[in-house]
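The complex is shown incomplete by one protein chain, all other protein chains being positioned as in the whole.
We call the chains A, B and C, going by the order they appear; numbering starts again at 1 in every chain.
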Amino acid sequence: MSTPNGAVREITYGEAVREAIVEEMRRDPTVFMIGEDIGAAGNVFKILTGLQEEFGAARVIDSPISESGIAGIGVGAAMTGMRPIVEIMFGDFTTFVMDQMTNQAAKTHYMSGGKLRVPMVLRTTMGAGRASAAQHSQSLHAWLSHVPGMKVALPATPRDAKGLLKSAIRDDNPVAIFEDKMMYSVTGPVEEEEFLIPLGQAEIKRPGRDITIVATSSMVQEALTAAERLAQVGLEAEVVDPRTMVPLDTDTLVESAKRTSRAMIVDEGCERYGVTGELASVIADGAFYYLDAPVRRLGAMNVPVPFAPSLEEQTIPNADGIFETARTLCGAA
Amino acid sequence: MSTPNGAVREITYGEAVREAIVEEMRRDPTVFMIGEDIGAAGNVFKILTGLQEEFGAARVIDSPISESGIAGIGVGAAMTGMRPIVEIMFGDFTTFVMDQMTNQAAKTHYMSGGKLRVPMVLRTTMGAGRASAAQHSQSLHAWLSHVPGMKVALPATPRDAKGLLKSAIRDDNPVAIFEDKMMYSVTGPVEEEEFLIPLGQAEIKRPGRDITIVATSSMVQEALTAAERLAQVGLEAEVVDPRTMVPLDTDTLVESAKRTSRAMIVDEGCERYGVTGELASVIADGAFYYLDAPVRRLGAMNVPVPFAPSLEEQTIPNADGIFETARTLCGAA
Amino acid sequence: MSAEIPIQDVEHWLSLYEQMYRIRCFEEAADNLYTRGLMPGITHLYIGEEAVAVGVCSVLRDDDWITSTHRGHGHCLAKGSDVGRTFAELLGRSTGYCGGKGGSMHIADQDTGNLGANGIVGGSTAIVAGAGLSAKLRGTDEVAVGFFGDGALGQGQLYESMNMAALWKLPVLYVCENNQYGEYTPNDQTIAGEILDRARAFGIPAHEVDGQDIREVSRVAGDVVAAARRGEGPSFLQCTTYRYRGHHVGDVDRPYRTRAEEEEWQATRDPLKTLADWLEAEFGVAADVVEQLETEVRTAVDDSAAKALDEPIPEDSEVTTHVYA
Partner (left out) sequence: MSAEIPIQDVEHWLSLYEQMYRIRCFEEAADNLYTRGLMPGITHLYIGEEAVAVGVCSVLRDDDWITSTHRGHGHCLAKGSDVGRTFAELLGRSTGYCGGKGGSMHIADQDTGNLGANGIVGGSTAIVAGAGLSAKLRGTDEVAVGFFGDGALGQGQLYESMNMAALWKLPVLYVCENNQYGEYTPNDQTIAGEILDRARAFGIPAHEVDGQDIREVSRVAGDVVAAARRGEGPSFLQCTTYRYRGHHVGDVDRPYRTRAEEEEWQATRDPLKTLADWLEAEFGVAADVVEQLETEVRTAVDDSAAKALDEPIPEDSEVTTHVYA
């Protein structure tokens, strides 16, 4: 990872999220949060502890269990001068905010001919791996990525979590951020001084010349692990993290694939009609004349997430699968 | 189009939908309909006229404007022995049924280890072209296609509308059907005698050797029109209609592309993270060693649908664009 | 409910009459544009319901907010939008409020505090609470008013919104325009129980108002808006009203209701006639004074419609602007 200049601490992904919110709320009085159990409880993953104490119950609002209602309230507040951060506890419950995000938030600026703005952040989670079964394990970021007017970010590291969230809060558009809940306790370097990471800039998390592995969210770490093992068998994988699904940094993806002439995509959403299809198509199209093998996709299995851990495990892409697929792809040249 | 044996009449797409429902409701007393303004009004597109008269208000139920409620009622009724057809007036309002379809309908069979079933049909519309602006013009079929446990059909002709809907009603799974509202008045041949079209079988709507055009819903007609014009410049396009997004007849798509060595995808959903990415990837992967050019995608523009007709028109793929893209692709070999 | 009419001068009432009449003329002109094939798409006319929008908006300040519906022209004009730019939007012209990209169902006018018509039934019922929350968080005494039809009572989001508005004492006024029908279905088939009780269950004061009598609408709205402004929280008004025309301009047969019912409403409860009669009885405003005002308004509206037809359509390149701010 590119090390930022200045002092670098190791903090968790959860702390990074919290820092981003705290800094932005201190900086800008129009920023506020609304969500379920985010007040005294400090969010169910305990990452917002103390937030309500610092900013008060008026700016850190504990809501009823009314996902569509709070999304709508976010839209209305955003239209009228505020910068709401609406928290949806599990990404699985974004099912309830699809109307507000799709038909209202994402379209308002356009429908009003550029007059109204909806500078709102929708923070939610993604990812399986906790034996939480089918309704608490989904990665549904493909849906909102399909909606023009939305921006969508999937931070993979504490540093990205902080920098992308700060940018999202300052953005004048609705931005959905999907945080992998298994990563909240993962640590990583994050500089002390303030920084932003622009929406729409991929990061090459590991350079390599033999194959491009485009990975999102927690799959970045799986890809990096696989890359270590690939290196042991003489294959240098380039791990590219798009960081935002929208805007998508097409250039970085395509250029990497052109250099390596092989590419695969890893994402924890269900593979079918998920984001892997888009990313693979962008590369297959943009790097067509450079590719030595088809672009392979590795999404989650097209099944509801089962409860039994031995079954659940099978459904999520992991370093082993990435390693095998990459090796096959490289052998297939 | 493959002409069925027996008597063939020309009926409209709307009449075909109605016939499918009437036949299935006569055949099976567990089939019923629920939706907004489907009773005395016979649906807003006037395609269900007389239905309530024949089957009564208990089986053709006019509901309040409660999309998520009626979807949930559909799920509960389906679990307990009925076969509901839930109508969502505009596909744009499927935003409200995402939880019931995704977290309940699509997962129930799996989560219950195969015990419960949700034999339910969600009928809704898609498509722009009526100056109905951003909230009444969307084609949102990509979302439900992404959800394991759902089946998704996009009938492109009156015959497909009837045959697919009848299969959907008899299917033991939740099936979403997206009907292009501009097609309700389009006529086509539909045999008198009963028939079904299985879910998961693509149809080659026009054979050709030079390029494969995979097209869905109303884009099939645009593709056929483009194919006529391509024929005039010496290019024989094969137009393949997958008919169902899930299950997807991967073989027919890939085999066609292998034969023609060029492929493009046309769909009215927004291009970004829509179904074109999946279809293109399936072909780019499956026919990789046969393709002479990248698989091109032609989805709707990544913008909310604007009101002004001159703007709206630009956003939807049409025969002209298909013609140009196909010709370029063929020249690019 | 016996209307205790606030004592205000005749000019005030005449200006409300004028505004109601302007809306009626606007809608008639819109219908005419549609019938002549000059307007793209369809549109939903507010004719018959003018007293609701004008009455409520008459007690609002410029910096108060409204959210509107698919039947939104009345709200738009009542909150202060310009007739010409509203026509231009309906016609998809670049000079329209949304540059022709919104159209009738999405017309919005930030400058007059109109957060937009909405094509989603109930779609703005939570947005209005957000505007109310914003007013409160920003430390203002702005009020947010949400107009919605009786059909929106079917949407769960309304109840989520009312619960939160009540919990947090948001300065929100819920205005249910009960025009008896949702599209082609009479609402006794879709509404169980009592409408006012639905708001009261959340601890929200609720009032039934004769939506055809602007004196009553503005009096009750004035009271509850003032309460909201004082920080006393949300209120709910059910305005009983009637749309004279079809659900939309293309709904001309209206088999779902009788002509007699329509005539009854128009003959006995027309908001314009009711106000004009009272102005004559109370203030001695003569019929010809009203007629002259009407003539002026109608001429101005028709001129605006004609002018709007000459406005340019948007540049093709506009299709990709404003997707992101």
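We take it that contacts are C-beta pairs under 8 Å (C-beta built on N, C-alpha and C of every residue); 3 or more make two chains touch, one makes a residue touch a chain.
Remember, it's a predicted structure, so these values are computed and weren't measured experimentally.
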item: Visible chains in contact with the missing one; value: A, B, C
item: Hidden-chain contact residue, picked from the options B:Arg18, B:His109 or B:His146; value: B:His109
item: Contact residue for the chain not shown (choose from A:Ala133, A:Val186, A:Ile204 or A:Ala231); value: A:Ala133
item: Options C:Arg200, C:Arg229 or C:Arg298, residue touching the unrepresented chain; value: C:Arg200
item: Omitted-chain contact residue, chosen from C:Thr43, C:Asn118 or C:Asn163; value: C:Asn163
item: Residue among C:Gln110, C:Thr140 or C:Gln189 that touches the chain left out of view; value: C:Gln189
item: Residues from subunit C at the interface with the omitted partner, ascending; value: 153-160, 162-164, 166-167, 189-194, 197-198, 200-204
item: Subunit B residues touching the omitted chain (full complex); value: 30, 32, 58-59, 61, 63-64, 66, 68-82, 84, 99-100, 103-104, 108-117, 119, 148-149, 151, 172-173
item: Interface residues of subunit A (partner: the chain not displayed); value: 36-37, 39-41, 44, 62-66, 68-69, 92-93, 130-136, 301-304, 306-311, 314-315
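Keep in mind that, in the parts below, only the chains that are shown with their structure count from here on.
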item: Chain centre separation (subunit A, subunit C; CA means) in Å; value: 41
item: Junction residues of subunit A, two or more chains touched; value: 99, 103, 107, 110-111, 148-149
item: Residues of subunit C whose C-beta touches two or more other chains; value: 98, 100-102, 106, 118-120, 123, 156, 323
